[in-house]
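Right, I'll just put the structure down here and ask away after.
As you look at this complex, bear in mind that one protein chain is not there, while each of the others sits in place.
Every chain is named by a letter (A and B) in the order it is written, and numbering of its residues begins at 1.
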Amino acid sequence: MIEAAVVVTGVTKTFPVPFKRRSVLAVRDLSLRVDAGQVYGLLGPNGSGKSTTLKIILGLVAPTRGKAEIFARDSTEVASREAVGFLPENPYFPKYLTGAETLRFYGKLCGLSSRALTKKIQELLELVGLTSAGDRRLGGYSKGMLQRIGLAQALVNEPRLVVLDEPTAGVDPVGSREIRDLILDLKKRGITVLLSSHLLDQVQEVCDRVGILANGELVSEGAVNELLAVENQTEVVFEAGSEELTRQIEALINTAGGRLIDCRKSRKTLERLFLDVTLK
Amino acid sequence: MNPVRAGASHKAFSLDRIAAIASNTLTELTRLKVFYVLLLFACVLIGSSVLMARLSFQQEFQVLKDISLGAMSIFTSLLAIVATARMLPQDTEDRIVYTILAKPVPRFEYLLGKLLGVLLLLAISTLIMSALFLALLYSREHAALAATNRQMAGLPQEQLHAALQSIRDSTFNPDLLPGISVIFLKACLLASLTIFISTFATSQIFTVVVTVFVYFIGHLQGTAREFWLQGHSAGWLARTFLAVVALLFPDLQLFNLADEVVAGAAIPLAIFLKTAALGAFYTVIYLLFATAIFSAKEL
Partner (left out) sequence: MKRFLLVLAATLLFGSVKLPAEHALFAARSELRLHGVPMDLSLREQIGQLGFIAALSGFRSLIADFLFIQAHVAWERTEWSRVLLLFRQVTTLQPRGVLFWDMAAWHMGWNASVSVFNDKSQPRLALRIKAQREYWDLARDFLERGIKNNPDQPKLYEALGRLYREKYKDHARASESFAKTAEQPGAPSYAKRFTLYELSYCEGREQEAYERLLQLYNADENERLPTLISRLKLLEEKLNIPLAERIPDRAH
């Protein structure tokens, strides 16, 4: 059996409301498992409990019931964080620090020596494509650069699991494409990635497996390919075909007892168009 | 980039981590231009000389010392409260606290690092203010000595010496140093108290208001405590009130040695050490309280 990076068992979390008897239910009886090496996407509308679930996994919030484990260590143990890197949603790193200084600070928190850090920082800046910006203050970084330095920060202790909360929120398509590439890069290196998002097509592109949360409950879970495959339907895409060819195909389908549902011109996505135009 | 470090043993307490957080906090506070307070202090010193135009030199030195130490006390206290009160809310708002605590950093170390950063800031501020104050005192002493030398030019040596000695006696007094140290300790106590309050406060304003409230009550606590201990008060309601004040609040009046030092009283070493120990004790206790609450806090 493949090693589990994250195991959440029967977690319920309620937040008390000050001065009221009732409390708010953020997560209800949630169980999920992320295998090592997977990219797992946690989906759901705003307020569905995604961030709370991630915080429980990271030990930032204690579950009311149930438990969360990272590589078989309870999340409430500080030591479980040895193997984790985390990028919260929209972090504001100190503006007066340079990219390299930011990474140095987080490296020290992970107990890295100064010498090991100097090498590590160069490596990370290269990985996230900020080598030339490493000596600039974060105050002058774009949103995408900030997300990338945040990702580098999460990687400083060479974690086996990286947790990303809305990694592309507020980032332009070019920036979010870069982050997507980085995530795929991490996967290639054998690092498990757990991310939350409400931008579905992005998740579709990078994730092996997704879980969908609604009102604090896991309503659907499974491999992306399985979840999205539509039973009993097949798409055919071809190039340089004439109207006649299309008619013949339709006739063929009809004689075989099938039914043509739709026939249209292929379109590129708006994102593809944006990337093609802006990256020239 | 291979995950080689997985399984490396985790240190339960690391000075390196604390030092990293402390120095980061200090840098952050320095960037906030809190050192403008020092500029204000310098202005107070210069402004105070206006008051002294009509005083004799002995009076002048006493007033100069009172104003300087009083300003030092209020500025370090304010700095301690304001700088500390914004730390936790700011880190939460910027989500920096998540990135730090998602690293293998125990929450106690986070708080200790933050507190040490503020204490460093307070130490640096106290040192700079003391240097400014002592430099001014020294230059005023020189001016007074020169003036006396001129005025008493024709008089016998013995009288001149006595006059010069009395000027020297009324300027620098070694007891000023314990007086200043205790001012610093009071600020440390307040910083630790502020961290404690901010772990359960709902906003920065709340923290500042509560701490300032404690600051004022703290100066009254001694009076309430002695009154209660002597059993003067008649009604049980009044007695309970005094008891609560005495138990709940620190005695900040005890950290006011400077007044007596300036007035010329000598501070025995034992008294200074006991006061310092009490200050350190408070600082540690409040930090432990803060840790107890912060450890269970949902972030």
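What we mean here is this: a contact is a pair of C-beta atoms (placed from the backbone, for glycine too) under 8 Å apart; a residue touches a chain by one contact, two chains touch by 3 or more.
The structure displayed is predicted, hence computed values, not measured ones.
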(message) Quick check: which displayed chains does the absent chain contact?
(response) B
(message) Just to verify: which one of B:185, B:267 or B:287 makes contact with the chain not shown?
(response) B:267
(request) Name every residue on chain B in touch with the hidden partner chain. (result) 51, 54-55, 58-59, 62-63, 66-67, 69-70, 73-74, 162, 200, 215-216, 219-220, 222-223, 225-226, 229, 244, 246-248, 250-254, 256-260, 262-265, 267-268, 270-271, 274-275, 278, 281-282, 285, 289, 292-293, 296
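Quick note on the criterion: only the chains that are shown with their structure count from here on.
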(message) Rounded to a whole Å, what is the gap between the Cα centroids of chain A and chain B?
(response) 47
(message) Under the stated contact criterion, what part of chain A meets chain B in this complex?
(response) 15, 55, 58-62, 71, 78-79, 81-94, 96-97, 105-106, 108-111, 123, 127, 150, 153-155, 157-160, 163, 189-191
(request) Spell out the residues on chain B that touch chain A in their complex, using ranges where they run on. (result) 1-8, 10-12, 14, 16-17, 19-21, 24, 27-28, 31, 93-96, 98-106, 296, 298-299
